[in-house]
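A single protein chain has been removed from this complex, and every other one stays in its place.
So, subunit A:
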Amino acid sequence: MTFKHITEEKLSLPTEFPALPSMGGYVLFAGIVRDINDGKQVTHLEYEAYSEMANQMIANIIADAFQKWELQYAECIHRLGKLNLGEVAVIVSTGSIHRDEAYKANRYIIDRVKHEVPIWKKEFYINGSSEWSKGCVDESHEH
């Protein structure tokens, strides 16, 4: 089952900007599967979600971003299933008349998605073991 903000399809980076003549700044964030976490070599990840709820929560977060900033554009999509190293797990793209709002809204959306939306990551390690990520306990958001 595919939702607007949640998909099992491989994510590709957009190749064109949204066609919005008044958009002067566009920010694209991509979360990528990396090969190490907490000193352990990762081979791949699996993401699962409470998809219906996650989709609605992401839609609400985007709506909140439109309330907080004067945005021309905001979108977010998160992938589920097995992801190999280097593949894109999540994309957030934002556009506004000037760059400041686009940067701020983009950070706001990804931070809330990471901390609030019911999506979970299982890490698979080079020694054959695997573990569900314990989730974010770092309030600084510097990760």
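Here is the rule we go by: a residue touches a chain if its C-beta (ideal position, glycine included) is under 8 Å from a C-beta of that chain, and two chains touch if they have at least 3 such contacts; residues count from 1.
FYI, contacts and distances are computed from a predicted model.
Student: Hey, which one's the missing chain according to UniProt: "Branched-chain amino acid ABC transporter permease", "Inner membrane protein YohK", "MoaD/ThiS family protein" or "Pyruvate dehydrogenase E1 component alpha subunit"?
Tutor: "MoaD/ThiS family protein"
Student: Just the residue numbers, please: which parts of subunit A touch the chain that's not shown?
Tutor: 31, 47-50, 52-54, 56, 78, 89-90, 110, 113-122, 132-137
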